[in-house]
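Complex shown without one protein chain; remaining protein chains in place.
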Amino acid sequence: MKTENQKAWFFVLPVLLLVAFNALVPIMTVVNYSVQETFGNNVFFWQGLDWFEQILRSERFQAALGRQFLFTFLILIIEVPLGIIIALSMPRSGFWVPVCLVTMALPMLIPWNVVGAMWNIFTLPDIGLLGYLMNHTLGIPYDMTQNPFAAWVTIITMDVWHWTSLVVLLSYAGLVSIPDAYYQAAKIDGASAWKVFRFIQLPKLKTVLTIAILLRFMDSFNIYTEPFVLTGGGPGNSTTLLSIDLVKIALGQFDLGPAAAMSLIYFAITLLVSWLFYTLMTKDDAQ
Amino acid sequence: MRKRTLIPILYILFLMLPIYWLIAMSFKTTGEILSGFSLFPQTFTLENYKVIFTDPTWYWGYINSIIYVSLNTVISVAVALPAAYAFSRYRFLGDKQLFFWLLTNRMAPAAVFALPFFQLYSSVGLFDTHLAVALAHCLFNIPLAVWILEGFMGGVPKELDETAYVDGYSFPRFFVKIFLPTIKAGVGVAAFFCFMFSWVELLLAKTLTAVAAKPIAATMTKTASSAGYELGLLAAAGTLTIIPGAIVIYFVRNYIAKGFALGRV
Partner (left out) sequence: MAKITLSNLRHSYLPNPNGPEDFALKEIDLDWQNGGAYALLGPSGCGKSTLLNIISGLLVPSEGRILFDGKDVTDLPPDQRNIAQVFQFPVIYDTMTVRENLAFPLRNRGVAQAKITERVAEIAAMLEVEEMLDTRASHLSPDNKQKISMGRGLVRDDVNVVMFDEPLTVIDPHLKWKLRSKLKELHQRVRATMIYVTHDQTEALTFADQVVVMQDGEIVQIGTPVELFERPQHTFVGHFIGSPGMNVLPADEGQGGVTVEGHPITLEGEVTGSGGVAQVGIRPEFVSLAKTGLPGRVRKVSDIGRHSVLEAMVGDTSIKAVIDGPVPAQGEAVHLAFRADQTRLYRDGWIATEVGA
């Protein structure tokens, strides 16, 4: 039972200060920029909601947003089932378990630019392992710097390679917490493997899957470094996802107004969809 | 049972393939790389690694990264501990809202903060310092650390605190000598995740640094564009960045599955 104690605010003060410094000040700046125009020399003109309108109407933004949703959608429908399947097929105990878990966790601890660079040299058409295999051994033309489809397949595969283990680890932790008696009872009840999954394993996985799906949604929606290092957003702008576009505008062109408006819209979409996901997935518990 | 184990094996092979390629590349000369395809290094060379270990621009990159990552981990966990304690033990005005607000920061796209951070940290004179990157990463790591620690602390019964007070412990002494050892798994998990997210992040680390605190990630990207594809060198640098991660996982290998579930399984 928690006791009521307003002095607890002292405990949270350091956290509050640090996070507020990092969050509030920049956000205020961004809001500030988003409603003003500047031509330099710190002179600002009020623009109202013009930037927001401009961004929301711009084809460039809509295209980037569309690509971003497509990317996140593909990531989720591949990584979540794949992660669950791998977790289901792993032994529940034994010597190999820590070995498996450690090797699976490795991709997640590699700096994101190295992930992008790694896949870059891996997929070079004539001198990369995958590139060579595709083009010369299998005879399938593959060049992600020329072909948008190849670029998409590559960034999706790269992310699957990078993050599926998160789903695996979380699902695995959920699965090993199921007592043996449930499996024994299911055997006695004559339940098929599918029924065991549907009625015993899946319900117990709900908490960890919620965490996994939320994290993967957020991180894939906000992704920047890996695809940027891999494709630079190309060929053309076929793999220019939302973050990449934003950074181009903000740090590349220094278009403060549009960049700021876009930032706020971006953040708002992330929050909204995360909240939707979270509510949908936890609504059963409220019953 | 036998057929099923094929799946994890295939998956692990898939994971190791690009890593193998990176390592193989790091032992090749750039000449060999560009001249054609070879599965194993034909001319095995340590030249790339030699450059990294002897050229200050390179090895300082690693040192800088390790410095700000460690700084960030220490700061994040240190401030998260009392906050998590407050969230787990007390009700106070605005507690739910504060907790939720903290979590929303973890959801923020880093790209949104790139420019504002650049301006903010420049204005307080922290541009191009390790502290800047360490503090900037706090935006994402502190909420995560608080969430993880709160989860683990929830598993410790309040009776422990009460017994300590009855026994005459002052709060600081109780926290350090009794409470912390009880949740040391949680502290380990929180520190692991802080390390992980700070070590892998590039955008903010690159934006906030120039020369003095330049992380290895930035050094690598510079090389890729400017020096015209010194692939072997790049591969070696990349390979070396995998090592700290591998070491850290090795240390927490027994807690990995549970740890990723953040005590909420």
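Read from first to last, the chains carry the letters A and B; within each, the first residue is number 1.
Heads up, the rule we're going with is that contacts are C-beta pairs under 8 Å (C-beta built on N, C-alpha and C of every residue); 3 or more make two chains touch, one makes a residue touch a chain.
From a predicted model like this one, the values you see are computed outputs, not experimental measurements.
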item	value
Shown chains that the omitted chain touches within the full complex	A
Chain not shown: contacting residue from A:Ile200, A:Leu215 or A:Met281	A:Ile200
Sole contact to the chain not displayed, among A:Ala191, A:Leu215 or A:Ile269	A:Ala191
Where the unshown chain meets chain A, residue by residue	179, 181-182, 184-185, 187-192, 195, 199-200, 203, 287
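Methods note: only the chains that are shown with their structure count from here on.
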item	value
Intercentroid distance (Cα basis), chain B paired with chain A, Å	16
Of chain A, residues touching chain B in the complex	1-6, 8-9, 11-12, 14-16, 18-19, 21-23, 25-27, 29-30, 85-86, 88-91, 98, 100-114, 117-119, 121-122, 126-130, 132, 136, 161, 164-166, 168-170, 172-174, 176-177, 207-208, 211, 218, 221-222, 224-225, 229, 242-244, 246-247, 250-251, 256, 259, 263-264, 266-267, 270-271, 274
Chain B to chain A touching residues, read off their complex	4-8, 11-12, 14-19, 21-22, 25, 33-34, 36-37, 39, 75, 79-80, 82-83, 85-93, 95, 98, 102, 104-120, 135-136, 138-139, 142-143, 146, 158, 196, 199-203, 207, 216-217, 220-221, 224, 231, 234-235, 238, 241-242, 244-246, 248-250, 253-254, 256-258, 260-262, 264-265
